[in-house]
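Every protein chain except one is present and positioned as in the full complex.
Just so it is clear, A and B label the chains in written order, and each chain counts residues from 1 on its own.
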Amino acid sequence: MPNIAKGLVYLLIAVLVVTQLYPLIWLALYSLKTNEEILSGQFFALPAKWQWHNYVEAYTNGSYIKYLGNSVIITAVTLICVIVLSAMVAYAITRFKFRFGPAVMLVFLVGMMIPMQSTLLPLMKIFSPLELINTRWALILPYVAFQLPIAIFILSGFMRSIPTEMEESAHIDGANVYRIFRSIILPISIPPVMTVCILTFITIWNEYIMAATFISSDRLKTLPFGIYSFVSQYSVNYGDIGAYMVMGAAPVILIYFVLSSRITKGMVAGAVKG
Amino acid sequence: MNVLKVPKHAIGIFILPALLLYICIVFVPILYSFYVGTLDWNGYGVSKFVGFDNYHKLLFDDPYFWPAVRRTFLYAAASMIEIPFCLMMAVLLNRYVRKANTLVSIYFTPVILSVVIIGQLWKTIYNPTSMGGMLNQALISVGLESWAHTWLAEPKIAIYCIYFVSLWQYFGYHLLIQFTGVQNIPSEIYEAAKIDGAEGFKADRYITFPMIVPIFKISLVLAFIGSLQSFDMVWVMTGGGPAHATDVLATYMYTQSFNSQEFGYGSALASLLVVLCLVFTVVINTVMNRIDKRFS
Partner (left out) sequence: MDSKSKKALTIAVAGALTLSLAACGSNNNNNSGASADASAPASSPAGPASSNSGEKVTLTFQNIYVDPNTPTYKTAHQIVEAYEKEHPNIHIEFDSLNTDQQKQKLKVQANSKEIPDITMVNPAAQMKPFVDADLFVPLNDMLDQNGLKDTYQSGLLDYYSFDGNVYALPDGNNIEVVYYNKDLFAQAGISAPPATFEELLADVKALKDKGIIPMAIGEKDTWTGSFIFMNIVLRTYGPGFLSDVAAGKTTFEDPAFIEAVDRFQDLIQAGAFEEGATAVDADSGRNLFTTGKAAMYMLGSWETGSIDASSVGPSVAAFQFPTVNGKGDINQFMLAPGTGYAIAANSKHIQEAKDFLNYYCLNFPKAQFDNKNAVGLPQKVDGDMKAAGYSDLAISVMDLFGKVNGGDIAFDNTMNPAVAQAHLTSLQNLFVQKVDSAQVAKEHQTAYEANKDQ
């Protein structure tokens, strides 16, 4: 490849680094500015005086620890449920022969495209008599359900590519299907499972409409409530919002980097296909 | 494919928990929407059965419905067209950058940030000149003053500005998926091909592309679904305005259901969305099978 073309490729890569990384830097600067500085629209300007107190205010006024705890609990339970349930379905669809297999897949596929907003009212109707309103389950159940199709889609795509020899020999050795699933399929599915984790995580971590509708008690509220607590009818504290957003995004970035390194590692180690 | 012999109850144990949950939380509301779509109802007061009036009005007598459908599917098309570019980048990164993982992670950061942040950032970029919009300032500084616009307030271009932000935000998302796919291709295959004289783009044509098809499909489907559900970005940037010029199906449905309090009408809209999804799922499946055949 000629050097010019190679240079162009590196240029493209570099430009993309700037454009994709910029919002994070922007947000970090934003969180340390006064309202006036933010509204003046100076893009690259550093704050005249670093407003660290934005973080103090965001922390104290936004119930950060409490909301963070709730977000973590809800996200963790959702992730576990999504992974276990979707892996089981994906395995069944790809390996078991039964009449309704394709129909099951279709059912999941169709529901993939429904906007969450359209289910708010019917879900309220379903949860209300079950006394699930204003409990964590009112969020976990729909979060899991809405993430299932994508997870099944990704995992079944992967499982189809796993050769069946291992399972066959395990079967001959007397392992039943549950054992095969637990000791063979789940461990080698870790890379796509990590992908599912990341996709699920970023969807539900910032979810607000459903949370705002089904949760009323302050002790159960999640991080997006904190962000919106600085947006009132008559005033907006941009600096505090920025600080809160940084604190809200920090765990995501952390977890993302942990998980994403596992994806690529796992991918290389578990390259069983081909 | 070899199929394991499993006891019947195992099928139930593996499938039913997920299926039941899914049917209760996602499918029942869909059916409910079909029913509510036949009512003239604000969602909590007295309802009146009106048969297919809502559906009829939507299809034939609503100046905002079809444009919203068009914008939604254009959104989907744009997101799907982006994916080949993501694949190309994944290939380039894999080939020319030694520690590409870090780069992929950096490209992914906009996906992690909440739409509220992204929206706020891009609104300042798109601001009109008099409010110091960065894009206009850049255009003016290179002498393209006539290209300056009030981007988000012009009915004809506002929606494209929103598409662009989405494409930008989700670039890293699809890149990550494609990149893991590319990395997953065993290097021995390339080495073998090298011996046969296939290198660079020739190797891509005969090895990378065929092997990446399943991953490519996943990206396509994710992009398609993501666009049909898209709500937040439009809501934050323009709220569907000016005068519905940037409404997509989800935002229009929300406005009808909750602002106009025509819940029956909004539900009819939701159910039509489901029908459209069904149709397009079939279309996409066909297209994908074609792709499959072409590369296998």
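Here, a residue touches a chain if its C-beta (ideal position, glycine included) is under 8 Å from a C-beta of that chain, and two chains touch if they have at least 3 such contacts.
All of these numbers come straight from a predicted model, not from anything done at the bench.
J.: Can you tell me which of A:Tyr22, A:Phe98 or A:Tyr228 touches the chain that was removed from the display?
T.: The one listed residue touching the chain not shown is A:Tyr228.
J.: Need a quick check: the contact residues on chain B for the chain that isn't drawn.
T.: 42-46, 123, 126-131, 150-155, 158, 237-239, 241-245, 255, 258-262
J.: What chain A residues would touch the chain not displayed?
T.: Residues of chain A in touch with the missing chain: 35-36, 39-40, 61, 120-121, 124-125, 128, 133, 208-209, 212-213, 216-218, 228-237.
Here is the rule we use: only the chains that are shown with their structure count from here on.
J.: Can you give the whole-Å distance between the Cα centres of chain A and chain B?
T.: Taking the average C-alpha coordinate of chain A and of chain B, the gap between them is 16 Å.
J.: Under the touch definition given earlier, write down the residues of chain B that touch chain A in their complex.
T.: Residues in contact with chain A: 1-7, 10-11, 13-15, 17-19, 21-30, 32-33, 43, 89, 92-93, 96-97, 101, 103-118, 121, 124, 127, 131-134, 168, 171-172, 176-177, 180, 183-186, 189, 200, 211, 214-215, 217-218, 221-222, 224-225, 228-229, 231, 249-250, 253-254, 257, 263, 266-267, 270, 273-274, 277-278, 281.
J.: Which of the residues in chain A end up touching chain B in this complex?
T.: 1, 6, 9-10, 12-13, 16-17, 19-21, 23-24, 26-27, 40-41, 43, 85-86, 88-89, 91-93, 95-98, 104, 107-119, 121-123, 125-126, 141-142, 144-146, 148-150, 152-154, 157, 160-161, 164, 167-168, 171, 177-178, 180-181, 191, 195, 198-199, 202, 206, 224, 227, 241, 245, 248-249, 252-253, 256-257, 260-261, 263-264, 267-268, 271, 273-274
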